[in-house]
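A single protein chain has been omitted; all remaining protein chains appear in their positions.
All chains are identified by letter, namely A and B, in their written order; residue positions are counted from 1 within each chain.
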Amino acid sequence: MNKFYHTLKTLFLFGWSLFVVFPFLWALTTSFKDANAITSGATYIPWVDYEPSTQGWTSLFTTGSQGINIVGPFIDSASVTLIASVLSLALGTLAAYGLSRFEYRLGFVKNGDITFFFISQRIMPPIVLAIPFFLMLKEIGALDTIFGLVIVYIALLLPIAVWVMTDFFAGIPKELDEMAMTDGCSPIGAFFRVILPNSVPGLVVAGMFCLIFGWNDFFFAFTLTFTETQLLPVSIVSLNSSVTPWWSLSAFALISVAPLACVAVIVERYMSRGTMSGAIR
Amino acid sequence: MLSSKHFFLLPALLTLIAIILFPLLFTIRVSFSSWDVFQSGLDFIGGKNYGRVFEDERFWQSLGRLSLLSLISVSLQYTLGFALALSVWKQVRGGRFLRVIFLIPMMTTPVVMSVIWRTVFHESLGPANDILSMFGIGAVPWLSSATGAFISVLIVEVWQWTPFMFLLLLAGLVSLPREPYLAAAIDGASTWRTFWQVTFPLMAPITIGALIIRLIEASKIMDTVYVLTSGGPGTATETSSYYIYIRGLRDFQIGYSAALSLVYLVIMIVSLTVIAKLLLRILVGKVG
Partner (left out) sequence: MFQVEQLTTSDPKVSLQDVSFRCEAGNIYTILGSTGAGKTELLRALMGLNPLVDGDIQLDGKSLTARPVKDRSMSLVYQQFINYPHLSVLDNVAFPLRRQGKNKAEAQSLATEMLATVGLSDFLQRRPAQLSGGQQQRVALARAMVKKSRILMLDEPLANLDYKLREQLREEFPRLVAGNDNSVILYTTTEPREAMELGNTTIVMSDGRIIASGPPADLFAHPPNQSTASVISDPPISFISGHVRNDALYFSEDQLAPSDGLQLPADGPVTVALRPDAIEPGGDFDATIGLSEFSGSETIVHLDFEFGRAIMLVEGIENFAVGDSLSVSISAEHIMLFAPDGRNITTRIK
């Protein structure tokens, strides 16, 4: 590969890395500022441009009128996301397996139509269903609860799980299922004993997407929760609209995105093994 | 007569239908009423709401804005994502580290990042204008002008979602067969030609999938706009989702927003299907 392309490539990678990392670095520095550090314009390096302070961070862990509680929303976000992701992944994987191995027919509706039905749910913008969901949850007394949000999130995440796993199962030869059945497994047994253990790459990808879209949802949490259940995205938006200092906001933001950044590390490990290429298509 | 095949499909299918059936039916019914939350019952006003939708300038403008935003941002995401994937495809120094870094933006919460971006684009206290001034460029009205706001949203979207394209395209590149490249090398093809004649055609199926998925998700854009610009200044960054939200959850014109939602949904399904078929024809037609 010649020099020109090489330099171009290096510059490009360097430039993009800078672009990617910039907001995080900015938030990091800002989280250590206080009122003096901001008033005269943008500042960057602690101790050089300004005097650092831990106000931003400590305020997150104090409750009461002066503090911003981050622990509560963190736990609520984690609970809702994990429960909804696990359930969606379980149901979605079963459905995807069924669609890839068996023939279903209801009138003129066939496998392909059913798959399309699942996947097309993603086209629906949250706004379309927000108000009806509100009324529905109100009826069953699930507004402002983790239970209510989980129900709604399942509708959001199930299509994703089906999408990824249908593609994945298409790549596993049916002969493997047949061999399991010949060896004494029922069709359901074949799935759990043979196919599932060989589906880890697909499950990782599907699970990752479920976690991402679950943790990062704002709109439904915003419409359907108020005081009892507070998720991270909703908390930060209400902090943003009330008079919250930049340093607290930045610290809050960094803690909010930290968990999934760790997921990125795990995903990269799978990617470099090449095992994911069968799962993503 | 239930058999094992039902065991697999029915739980998911019934769950999904149970959860969305009422909301869907309700939305349809309320779109034919003028309900605004304060009344106790649902009246019936026929297709009046739909008539209003078709004459609603603001709605159609929002649709245009949304299309422009989606098309530009997804194209940029695709091009950059592809370039990134190609760059780290073969062995690169620090490749693993780079790959992790490149993935992170897509894992972050859009509203949370938008809160940060808002401070970045702050016209007097934020680093964006500060850095520009170091290069002698004057302050850009990031959030206070129509074009500036549009571009800000674009930047945030590209930052956030290019990793998605990167992930999909890299996974695709990694699983490409080697033979065509050996053949191209033997034929002495240049890097540029190898890309267009070998890589790009082989990646056609993944390209289509990635573009469609991103277009679907991009069309729903709401969170970023809500925090970064609140649809403004004025209506400069008001996307369809945001407009429907205003009518529904701010003005409480539930009936009308339901009609808007359904019209919007139909338009989305139709246009996305058309785009999908078009992409299939263009890219697959060119290849084989």
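The rule is short, and it goes like this: a contact is a pair of C-beta atoms (placed from the backbone, for glycine too) under 8 Å apart; a residue touches a chain by one contact, two chains touch by 3 or more.
Just so you know, these numbers come straight off a predicted model, no measurement behind them.
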Study note, to complete from the structure: Output for the hidden chain's shown neighbours is A
Review point. Out of A:51, A:178 or A:228, which touches the unshown chain?
Key: A:178
Check your understanding: Which of A:36, A:186 or A:238 touches the chain that is not shown?
Key -> A:186
**Study point:** Missing-chain contacts mapped onto subunit A
**Key:** 173, 175-176, 178-186, 189, 194, 197-198
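Just so we're on the same page, only the chains that are shown with their structure count from here on.
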Check your understanding: How many Å are there between the centre of subunit A and the centre of subunit B, using C-alpha atoms for each centre?
Key -> 16
Review point. If you look only at subunit B, which of its residues touch subunit A in the complex?
Key: 4-9, 11-13, 15-16, 19-20, 22-24, 26-27, 30, 80, 83-84, 87-88, 92, 96, 98-113, 115-120, 124-127, 129-130, 159, 167-168, 170-172, 174-175, 191, 205-206, 209, 216-217, 219-220, 222-223, 226-227, 240-241, 244-245, 248-249, 254, 257-258, 261-262, 264-265, 268-269, 272
Exercise for review: Sort out for me which residues of subunit A touch subunit B in the complex.
Suggested key: 1-2, 5, 9, 12-13, 16-17, 19-23, 26-27, 30, 38, 41-42, 44, 91-92, 94-95, 97-99, 101-102, 104, 114, 118, 120-133, 135-136, 151-152, 154-155, 158-159, 162, 186-188, 191, 212, 215-216, 218-219, 223, 232-233, 236-237, 240, 246, 249-250, 253, 256-257, 260-261, 263-265, 267-268, 271-272, 274, 276-281
